[in-house]
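For this depiction, one protein chain was excluded, whereas all remaining protein chains were kept in their positions.
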Amino acid sequence: MSVESATTYRVIYPRVRRRRPPLVRWYRRNERVVLGLGGLAAFVVLWQVLSGAGVVDPLFFGSPQGVFQAGVREVQIPRFWNDVRYSLTEVTVGFLASLVLAVPLGLAIGWYRRVSFAFDPWLNFLNAIPRPALIPLVVLWVGLGIEMKTIIVFLGGFFSIILPTVEGVRTVDQQLLDVAHSFRASQRRLFTSVVIPATVPFIAAGVRLALGRLLIGVVVAELYAQTEGIGVLIERAADVLDGNRMLFGVLLFTLMGVLTTEAAGRVERHFQRWRPSANLDLEEGT
Amino acid sequence: MLPQRRWARPSVATLSVGSTPLAPAGPRGLTRLVRANERLFYGILGFVVIGILWELAGDLGLYRKSLLSTPSLVWSAAVQDFGSGTIWPDLSASGVEFGLGFVAALGIGIPLGLAIGMFRRVEYLVSFLLFGIYSTPKAAIAPLIILVAGIGLESKVILVFLLAFFSVIVSTVAGVRSVAERHLDIADSFGASRWLRFRSVILPSTFPFILTGIRIATGRALVGVIVAEELAANEGIGHYIELYGAFLNTARVMLGVVLLGVFGVLMGEGVRRIEKRYEVWRQEIH
Partner (left out) sequence: MANTDLALSARGVRMEYRDRSSDTRLVAIEAMDLDVADREFVSLLGPSGCGKSTFLKIVNGLLKATAGEIRLRRNGKGREDAMVFQDAALFPWYSVLDNVAYGLVCAGVKNDEARKRAAPLVELVGLQGFEAKYPYQLSGGMQQRANLARALAVDAPILLMDEPFASLDAQTREVMQAELLRIWNAAQKTVVFVTHQIEEAVYLSDRVIVMSARPGRILADIEIELPRPRALELKRSAQFTAYADQIWKLLASQHAPAAPVGQA
């Protein structure tokens, strides 16, 4: 083939790969970490500077240094650990109770179609009520103690788990049920071999949501009752206008939040392994 | 699609070969009407039945009225408070707090979410910080906000904003991430400009997810309103509930709770309807 003149042909050239200096290459590979930490560091530095200069009122917003010092002071007080234990108890008991109750109930409600029709609006309605609004009611029932907070946590977990469970049972693939039926499976075997395994990913998603919502319940209930718990730590610090201590409390919750979100994510991924695609468009946590 | 329990024997009529039914066999009149709108029918039935049981249990003294009140008492409280107009300032106060915070969350959250989804540098810079705040129960930050912004409108709006903002951002980012690569290829193949690419592919693809985010955000924003009001407020539905809770006026507490539930369900359903219309635009998340 003779060479054609460029005016009659458009040429598509290959990509040119230039060797970049090693620093640039390293940056490209680790860009995510660099920018991520950089952004965070910039934020912290900015905060410290503004605080020191008085632009941001150190009384209210504290400073990174101040928060750290407040934290160090706090963990040495025994009352702090009492509060931590208190909050953790609410969370664990409330969550476990919700899990134990919501799963069987959810399975039962989902299985009987008419029952699920009847209960669905109620479940949705109760779920739509912001839990903080229920606190005064629960207080009327059980007072301001640890029971109230546990119930609030429980309610959050309960609805988070039961709704996806019901959904999961209702959407079991008809084909799978047909297969079990064609082999003359008994009701019980049908349930254990088809329905429950198919619903597990939904339950796992519900657990993820529940773990997210737990913390809100804890905080809100504790702030309302103001007896004990990490939420109260924040409130006490607010009373004496100690911004640093308040932020320390908030950071504790952040830590708990991060841990629970991570744990929740792992739980769900573990139970989703066999699912090719999980389009679970459900509400998220915190 | 609900699983039909089809292991009942098929009726003899459908097995007979060689005979064509002259009229469609099956139930007539009321039964057919019920079958067609089964979901609605059983839903309403469920509400009514529980309502009646509730009333009866209360009137028969099965529990103390101060715990749960009864529908009739709640109704008369409603008539009183709506009639005399004492509840309107509370409703409008909460409404304004909700509206302002919510709109602000949409106005900032949607563009930011789009930017995070589209530009990975933006994502890297901002994600650690956002993740930290996302994992923190915003209620824990509430006392700090109130300390800084006072007990007026501003602190409530800020809290509502924070709660709604994160739902919107998370959903929007998920939406941008779910844009089908194939669709982007098509835009590139025909030489679309960056702006056209955004307008014709990314935006429509993300829209259903933004709607989902809005739906979830309404629930969260409502929580924000209540929490802020319970902590420090002179008006609003949260304040209303707390106030009457302290007075052991269970009927009004229930009224407030019911109003919130109704509002939450209505908003949720409203957005859900709109979501359904755009369902066909949605791409599966794998």
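Here the chain labels run A and B in written order, and each chain numbers its own residues starting at 1.
Operating definition for what follows: a residue touches a chain if its C-beta (ideal position, glycine included) is under 8 Å from a C-beta of that chain, and two chains touch if they have at least 3 such contacts.
Fair warning: this is a prediction, and the values are worked out from it, not measured in the lab.
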Sole residue of B:V48, B:A180 or B:L248 that reaches the chain not shown, by the stated touch rule: B:A180
Can you list where chain A touches the absent chain? 1-2, 4, 7-15, 17, 29
Tell me which stretches of chain B touch the chain missing from the display. 180, 182-183, 185-193, 196, 200-201, 204-205, 280-281
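Keep this in mind: only the chains that are shown with their structure count from here on.
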Report the inter-chain centroid distance for chain A and chain B in whole angstrom, where each centroid is the mean of the CA atoms. 18
List the residues on chain B that touch chain A in their complex, please. 1-7, 38-39, 41-43, 45-47, 49-50, 66-67, 121, 124-129, 131-144, 146-148, 166-167, 170, 212, 216, 219, 222-223, 225-227, 230-231, 237-238, 241-242, 244-246, 248, 250, 253-254, 256-257, 260-265, 268, 284-286
Quick check: in the complex, which residue numbers of chain A touch chain B? 31-32, 34-40, 43, 60-61, 113-114, 117-122, 124-126, 128-137, 139-141, 170-172, 174, 177-178, 181, 215-216, 218-220, 223-224, 231, 234-235, 238, 241, 243, 246-247, 249-250, 253-254, 257-258, 260-261, 276-277, 279, 281, 283-284, 286
